[in-house]
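Following: one structure in C-alpha cells, then a few remarks.
Heads up, one of the protein chains got dropped from this complex, but the rest are sitting where they should.
Labels run A, B and C following the written order; every chain starts at residue 1.
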Amino acid sequence: MSTGRLESFSDGVLAVAITLLSLDLAVSGPGHGTLAHQLTQRWPSFASYVVSFLVIGIIWINHHSLFSNLEKIDRVALFLNLLLLLFVVAIPFATATMAEYVRVGGSDSHLAAAIYAFVSLGMGLAFAMMFLWSSSRGHFRVPLDARTRRNAFVRFSIGNLAYLVAIGLAFVSAWLTLVIVALVALYYSFEQIAVAT
Amino acid sequence: MSTGRLESFSDGVLAVAITLLSLDLAVSGPGHGTLAHQLTQRWPSFASYVVSFLVIGIIWINHHSLFSNLEKIDRVALFLNLLLLLFVVAIPFATATMAEYVRVGGSDSHLAAAIYAFVSLGMGLAFAMMFLWSSSRGHFRVPLDARTRRNAFVRFSIGNLAYLVAIGLAFVSAWLTLVIVALVALYYSFEQIAVAT
Amino acid sequence: MSTGRLESFSDGVLAVAITLLSLDLAVSGPGHGTLAHQLTQRWPSFASYVVSFLVIGIIWINHHSLFSNLEKIDRVALFLNLLLLLFVVAIPFATATMAEYVRVGGSDSHLAAAIYAFVSLGMGLAFAMMFLWSSSRGHFRVPLDARTRRNAFVRFSIGNLAYLVAIGLAFVSAWLTLVIVALVALYYSFEQIAVAT
Partner (left out) sequence: MSTGRLESFSDGVLAVAITLLSLDLAVSGPGHGTLAHQLTQRWPSFASYVVSFLVIGIIWINHHSLFSNLEKIDRVALFLNLLLLLFVVAIPFATATMAEYVRVGGSDSHLAAAIYAFVSLGMGLAFAMMFLWSSSRGHFRVPLDARTRRNAFVRFSIGNLAYLVAIGLAFVSAWLTLVIVALVALYYSFEQIAVAT
C-alpha cells in the first residue's frame, strides 16, 4: 500500500481533531454572570486548549516526519496508525473533561487529569509501536543506523515514561499533569524523532 | 472522471465522520454524579466508539484498496460512492443513539441497535455495489480473474449477511448487534477485498 | 494561481459541510417518548438530510467537473468560489432549521423553507457566476463552443429559476420546497454542466 492516501486521511483526522478543540472554549452566554467572570472561571479551558493544540500539532509533525521516510506500509502499521488516530480523536474529549473538572477541583479533577494523561500515553505508545515496527521491518526509505534507532527509542521512552508519571501525579494535582504533558510536547518540539540519518 | 479528487473528497468525509464519533464521549459534567460514576454508566459509548472507529477505519482501508485499482469512474459509481458516504456520515448518529439507549435498555435499545446494524448494512451494500459495478464494467486497472471476483463476492455476502442477522438479533439483545458488527469489522481486517490479483 | 490547492480547500469545506448534516439527526434521548415515536416525529430531518446530502454531493460533482477544465483562476473567480462556499456552509443550518419547523408547521415552516431555498439559490447563482466568468475570460483548458456555453447557460437558468420558484412556493407548503430542491438535484445528476466539449 502506498503511503500517500494514508497521510491524507491521517491529516484530515488530525486537522478535524485539532479544530474540534475550540468547541470547548464556548462560554455559557448572557445570564450566567459577566463575560469577564466566565472567562476567568474558564481559564483551565484556555490553558488546556493551548496544551492540547501543541500535543496534536507535535504528533502531526512527528507523523509527517515518520511518513516522509516510509517506503511502504503493511497491514500491521495500518492498524497501528488507526490506533494512533483513535487516541488522537479522543483528545478533544479528554481535554474538555479535564478542563471542566479542574474548575471544580476535588477527586473528580484527579480522575479527569489521569484520563487526559492516559489518552496522551495511548497516543505516544501507538506512535512508538508504529515507528519500531516499520523500522524493524525495513520499511524505511533510508534505513536508520543503530545509533539513530537507539536515540529514537530513548526519546520515545522518555515521553511515554513522562506520560506514565503524569497519570500517577494526576491523583496529586491535575495541574501537575497538564504541566507534564505540556513539557513533553515542548521536549518533542526540540527533540524530534529522527527518521533519516 | 479521474479518481484522484473523488478519493480526496471521500477521505475528507471519512476523516470528519470518524472524528465526530468523539462528540458522543462527552460526559454531563460536574453536578451529575461523580465522574467515575458517569464514565461507568457511559461505557456503552466507549465500547461503541471503538467499534464504530474500527468500522469506519476498515471501510476507509477497503475504499482505498478499491480505488487504487480503479482506472476510471463513471456516473453510476459516483452516485454509489455518494450513497456509501451517506451511510458513513450517519454512523456517528447511529452510534450515539445506540449507546444512549443501551444504557437504559428495553425495547428502545433494540430499535436503536437495529438502526445501527441497518446503517452498517447500507454502507456494506453500497460498497459491494460499487465494487461489482466497477468490476463488471471493466474499470479496473488490473482486471480481476474469475476466482478473485467470486472470492470478493463471497466476502461481501458474508459481511452483509452478518449485518442482516445483526438487525434481526438486535431485537433479542443490543449487545449482540454490537458484537456482530465488531466481528464483521475484524473479519474484514483480516480478509480484505482483493482488488488486484 | 494554480487550481490544485483551491480544489483541496473546497473539497475540505464540502466534506465537512456534508458531514455536519448528520448532527441534525440526533434524537432527544431517553425520557422524551419512545425512540420509535421520536424517529417518526423527526422524519423531516431524515428526508431533508437525504436531499441536502444530494445537493452538496451534486455541487461537489459539478465543482470537480468545472475545475478539471480550469487552466487558471483569477481573483474574481477566487472570491466567487468563496461566495459559493459561504452558501454551502450555510446548508446544514438551513436544513436543520427547515426540518425543525416543518415538524410544527404553520407560517414559521414557510419562512424556514424559503430560507432553505434561498441558500440553495445563493449557491446556484455563485456557481453559475463562477462558470460564466471563467468561460468569458478564456480560463478553460478546452474552450467551450457556442452551443455548449448556451446549453450550460440554459441549465443554470433552469436550476436557479426552480430555486426562485421554490422560494415563492415555500409560503404555500414547505414540503413543496423540499421536493423542488430534490428535483433540481436529481436534474443536475442527469444533466450535468458540460465543461469540456
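One rule holds for everything that comes next: contacts are C-beta pairs under 8 Å (C-beta built on N, C-alpha and C of every residue); 3 or more make two chains touch, one makes a residue touch a chain.
Computed from a predicted model, the values in this text were never measured in an experiment.
Peer 1: Which is it among C:Val13, C:Val50, C:Val165 or C:Ala182 that touches the chain not included here?
Peer 2: Result: among the candidates, C:Val13 touches the missing chain.
Peer 1: Pick from C:Val51, C:Ala90 or C:Leu125: which residue touches the chain that isn't shown?
Peer 2: That would be C:Ala90, which touches the missing chain.
Peer 1: Could you list which residues of subunit C touch the chain missing from the display?
Peer 2: Here the touching residues of subunit C are 1-2, 5-6, 8-9, 11-13, 15-17, 20, 75, 78-79, 82, 85-86, 89-90, 92-93, 96-97, 100-101, 103-104, 107-108, 111-112, 115.
Peer 1: In the complete complex, which positions of subunit A touch the hidden chain?
Peer 2: On the side of subunit A, residues 7-8, 11-12, 14-16, 18-23, 25-27, 29-30, 34-36, 39, 49-50, 53-54, 57, 60-61, 64-65, 68, 189 touch the unshown chain.
As a working rule, only the chains that are shown with their structure count from here on.
Peer 1: Give, as an integer number of Å, the spacing between the C-alpha centres of subunit C and subunit A.
Peer 2: About 37 Å, centre to centre.
Peer 1: Where does subunit B touch two or more other chains at once, residue-wise?
Peer 2: Residues 8, 11-12, 15-16, 20.
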